[in-house]
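My questions will all concern the structure given below.
For this depiction, one protein chain was excluded, whereas all remaining protein chains were kept in their positions.
Order as written gives the chain letters A, B and C; numbering starts at 1 within each chain.
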Amino acid sequence: MTTELNYFDFMQSQRRALHQNPEIGWTEFQTTAHIIEFLKENNFRVLTGSQAINPEFVRGRDAALAEQAMTRAAAAGVAADTLAQMEGLTGCIGVFDTHKPGPVIALRFDIDCVNVAETQSQSHLPNQAGFRSHNPGLMHACGHDGHTAVGLALAHWINHHHDQLSGVIKLCFQPAEEGVRGAKPMAESGQLNDVDYFLGMHLSFIANSGEIVVDPTHFLCTQKIDIRYQGRSAHAGAQPHLGRNALAAASNAAVQLLGISRHGDGMSRINIGELHAGEGRNVIPAHAELKLEVRGENSAINQYMVDQVMAIAKGCAISFDVQYETEVMGEAVDLNNSPELVALLADVAAHTPGVTHVVDQRIFGGSEDATLLAQKVIEEGGKALFFIVGADRTAGHHQTDFDFDEQQLQTAFDLFSQMILRLQ
Amino acid sequence: MTTELNYFDFMQSQRRALHQNPEIGWTEFQTTAHIIEFLKENNFRVLTGSQAINPEFVRGRDAALAEQAMTRAAAAGVAADTLAQMEGLTGCIGVFDTHKPGPVIALRFDIDCVNVAETQSQSHLPNQAGFRSHNPGLMHACGHDGHTAVGLALAHWINHHHDQLSGVIKLCFQPAEEGVRGAKPMAESGQLNDVDYFLGMHLSFIANSGEIVVDPTHFLCTQKIDIRYQGRSAHAGAQPHLGRNALAAASNAAVQLLGISRHGDGMSRINIGELHAGEGRNVIPAHAELKLEVRGENSAINQYMVDQVMAIAKGCAISFDVQYETEVMGEAVDLNNSPELVALLADVAAHTPGVTHVVDQRIFGGSEDATLLAQKVIEEGGKALFFIVGADRTAGHHQTDFDFDEQQLQTAFDLFSQMILRLQ
Amino acid sequence: MTTELNYFDFMQSQRRALHQNPEIGWTEFQTTAHIIEFLKENNFRVLTGSQAINPEFVRGRDAALAEQAMTRAAAAGVAADTLAQMEGLTGCIGVFDTHKPGPVIALRFDIDCVNVAETQSQSHLPNQAGFRSHNPGLMHACGHDGHTAVGLALAHWINHHHDQLSGVIKLCFQPAEEGVRGAKPMAESGQLNDVDYFLGMHLSFIANSGEIVVDPTHFLCTQKIDIRYQGRSAHAGAQPHLGRNALAAASNAAVQLLGISRHGDGMSRINIGELHAGEGRNVIPAHAELKLEVRGENSAINQYMVDQVMAIAKGCAISFDVQYETEVMGEAVDLNNSPELVALLADVAAHTPGVTHVVDQRIFGGSEDATLLAQKVIEEGGKALFFIVGADRTAGHHQTDFDFDEQQLQTAFDLFSQMILRLQ
Partner (left out) sequence: MTTELNYFDFMQSQRRALHQNPEIGWTEFQTTAHIIEFLKENNFRVLTGSQAINPEFVRGRDAALAEQAMTRAAAAGVAADTLAQMEGLTGCIGVFDTHKPGPVIALRFDIDCVNVAETQSQSHLPNQAGFRSHNPGLMHACGHDGHTAVGLALAHWINHHHDQLSGVIKLCFQPAEEGVRGAKPMAESGQLNDVDYFLGMHLSFIANSGEIVVDPTHFLCTQKIDIRYQGRSAHAGAQPHLGRNALAAASNAAVQLLGISRHGDGMSRINIGELHAGEGRNVIPAHAELKLEVRGENSAINQYMVDQVMAIAKGCAISFDVQYETEVMGEAVDLNNSPELVALLADVAAHTPGVTHVVDQRIFGGSEDATLLAQKVIEEGGKALFFIVGADRTAGHHQTDFDFDEQQLQTAFDLFSQMILRLQ
């Protein structure tokens, strides 16, 4: 690989290779190993395991799934010491130090796939071009394969343009964006604390090819929470009073959670997506679990919802004398993009080939956990921007026949690399 | 009044006078003043106020009602110092010390009326004979006027037969039996602790004239509890999230309380008799109150129910972030009569004029708080008996046209006085 | 009274007289009688009783309160035939027919007071000037005394300027605006169906003296609903299974109502302001009542909330095998003012003495049942406007020390009379 690299070809080939081996959140061991190797080849210092991911803040990680994935990764040829360095945690941060005074810039790329079985349709490009998912039930149906490819291309570009650069550049390859699980522990790794400028991007979603949304708005705050109750079994006929009914606690909790008061200052949401309780028809249920999410128009409303959830979780445990635990399974916050970065990107985009419309504000309307990384940077005095690179798509995100316009990988690459240059 | 007293005439006239001035639980100031005076005339030392009623354990006393009743009593001529000695608490214990070694015997008589308006029917004896209730909405419709009259006659008899007696005799005139409220604080007064033999009695109820039930069974354990929630008001349209919804807490508590698991070892009950919450249609409710009762076939089951109630009361307060308090408004326990006393009464009854059937066991099936006094005596090593003196009645207890066969006052008197003699 | 009437003096004196005799919704018999008399003196045909108020749609009327008020009105000298014409229903519509071709214009004035005890403070003008409320616990604390005074002045003005007028003018004196109860039955009287232009107004509220808000927005849709459950009593200890527990139905309904899902399209609200259930601690409760309100950012959302309430009311009746009924106790809708009228008022206001700011749009943010009258007119092809005449106030509406700047009665009179002239 030389400086003469054709970045589009590189990104397309990387994207397609990644597409063939999609890995779900917290199991991206092969993906991460590939990134680590490439970053090292390009003179990045690579932070892995607990250096990049604070284990205390890991959200929604299934230990059994991770274990299986590690076994699979080893079988697929990932070196034992690479796996060891990961400490069971996926994702990594590549740090490129120019050894010249200058800003600290962080770019973020998410690397996980979704639980979707890829279509068999022959009109689907990955089928036509032979790069469909090898992993049953898993698919890069949200474009993170593209995001990762852009990140790798930028790693190469940074290494080969180091003479034009100053300061430090951190490439954050974040695991487990789906379910908004992976950003929090990366935000809490300490690696974002010294960042002056943070940039994140999503392909497609709310914009088509040619459009760049430089200031998307209305990122929804959300928290994903599991509540688990543990009671005590008893024979329902003979000794019901000896039971501690976890199903009763969970059902009452569900009823109370749905009744959390609306907030006078704006939109709030609660959904209990799943409730599972009990072991058998004639046994007082000893176990119950609720999987829920709350949302808020802003952080205060979201936190209000979380507070109510926590109170109810506890109250119902007390009412029914059962043990309980709550676990945050994912989270994202809202984001006000830094105006300087918005203005700068608008200017850069206006001069980028292929960009036909620079869209100022457009409602994002969903949750994205890059907001947690951005929030951390802003809290520590830096500036942050999350923008949208429009890309035509064949179907909605997370659909079985989703695909995006690969040409826009180039647009994304151009925008990031120009922003880096302009931020020197 | 002399030793030549015709006890039946005395009891009839006392009973009728009491019937004219019925006083509801914790307001029996005039009734108590009359008893105090009569006990003193008969050389009893009289314990009043906190000497007879432990204020810490007072159940279900309405302070405003008591205040009004004291004003009424003063207006009716009750001496100021008598009222002062009562300390706002009705009922009293008369202690007759023979100054000879011997057992401590306690007899219990309940003195309160019920919230029933007496019938206007001319076939009703109190109307015919001119001794109907003077107090609108109040009536001695449970026979406590008769019980009190028997107690007064026994006071006279004890004083005039002191040469045949030894030890100490305590006549316990208990307030507020209705709602099972008055026994607990009398049991906790300390005056029952040294009692060797405790005797209590109810007229009629489960037996007709001529029958004596010497060992009634199945006294139901019960606890009457109020739960109160205090939250915070807020405008329901503009700022619902600032409210702390006491109505929500109370409604959820009601729902959970009804769902307390049945007990495998026997009968249990729960009823939320009343729920009142809220201040206005467009205000988040800040106050709520539940009035409930639990019952159990035995003390363990009753206590199980109470424990669940307390857990739920607390759990719902936590769920909705409101303050709460619980108050025991009444209670009664079960009772196993002491076999020696049962046997003794059976023998006494068999030799008492007018007794045609000595019934061994019959189900009582209700709650009676004399059981708490009996329990205290038994716990401290004494023996206890609660029995039924059959009496024909014109209608069920607590009915507007209830009346009982006054001749059985004599039977009750005979049984008590003979028991006292036999227990020397 | 002559055409030389000083309208400000007249309105001030009328307002103060009305302030002294505040009458709560559906009891405004004396107020209505006064209006009827004045309208007749000024050559209006007066529609009363079921002519003005469709009995089928009466909301939240307390029959006992109305009965007492009629007795009071008779005692205060209201003629028997006037009372008879009212048919127990307050409010009236005065119809002035110019007998010349022209538009039908309707003006609306609300006449009821609120349940607030007037302050004793000497700084309060009604106390200083000797016109405080004679009726304990009742007060014109929302300015309807002023609204009514303006309506009466306009009646005089119309009569004395009939030569400048054409068509028909209807002055709608609406009862029971508080609780949004009185507009619906007036809207359903048929008297609004032929109206070309409808004008309504509120003093103060969201604007100070000198300001006229010509196009207030965000009138909240709301419905006030009572749900009543009737079950069957039973002894809670002996035969609980024979009861039909109305308290259980109501508590579960409360819990479910609080859990009605938020609406994705905008603001919704639910509040159960009161819940009362049960007759006694040891009786399975046979009666229960919930007093609630829903709100919605628009009619569709409000109706969504109403639909959910109705489903839950029924569902809980079925679950607990109890009878139920629901009653709409009040309602209001949203309003989009007709642009022509907004523009016309803006022009009129700009030329009215004392108006310093013509405010285009400002959020109203509350509920006002004039919207139902406006809605009826618009549905039938007419145009409608509800505007705000700013007025400084001494305290918030419905506060014990509320008072408003009386000078603005003149501004309101001027705006209405000029609008009438301009709409010819």
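Note that a residue touches a chain if its C-beta (ideal position, glycine included) is under 8 Å from a C-beta of that chain, and two chains touch if they have at least 3 such contacts.
The model shown is predicted, which means the values in this text are computed figures rather than measured ones.
*Asks:* Just one of A:Ile227, A:Val255 or A:Val389 touches the chain that is missing; which is it?
*Replies:* A:Val255
*Asks:* Looking at the whole complex, which of A:Ala236, A:Ile260 or A:Leu423 touches the chain that is not displayed?
*Replies:* A:Ala236
*Asks:* Which of these touches the unseen chain: C:Asn245, C:Asn271, C:Thr371 or C:Thr411?
*Replies:* Spelled out, the listed residue whose C-beta touches the missing chain is C:Asn245.
*Asks:* One chain is left out of this view; which of C:Lys40, C:Arg132, C:His218 or C:Lys314 touches it in the full complex?
*Replies:* Reading the full complex, the residue touching the unseen chain is C:Lys314.
*Asks:* Hey, which of A:Ile227, A:Leu292, A:Val306 or A:Val322 is the one touching the hidden chain?
*Replies:* Going through A:Ile227, A:Leu292, A:Val306 or A:Val322 one by one, A:Leu292 is the residue touching the chain not shown.
*Asks:* Touching residues of subunit A against the unshown chain: what are they?
*Replies:* Residues in contact with the chain left out: 179, 220, 222, 224, 236-238, 240, 245, 247-248, 250-252, 254-255, 258, 269, 271-285, 288, 291-293, 295, 329, 365-367.
*Asks:* In the complete complex, which positions of subunit B touch the hidden chain?
*Replies:* Contact residues on subunit B toward the absent chain are 255-256, 258-259, 261-262, 267-270.
*Asks:* Spell out, residue by residue, where the missing chain touches subunit C.
*Replies:* Against the missing chain, subunit C presents residues 237-243, 245, 248, 252, 255-256, 259, 261-265, 284, 304, 311-312, 314-321.
The rule we apply is simple: only the chains that are shown with their structure count from here on.
*Asks:* Over half shared or under half: which fits the residue numbers at the contact of copies subunit B and subunit C, same or different?
*Replies:* same
*Asks:* Subunit A to subunit B: how many Å between their CA centres?
*Replies:* 68
*Asks:* Taking each chain's centre as the mean position of its Cα atoms, how many Å separate subunit B from subunit C?
*Replies:* One centre to the other, that is 53 Å.
*Asks:* What residues in subunit B touch two or more of the other chains?
*Replies:* Residues 237-238, 240, 245, 248, 252, 255, 284.
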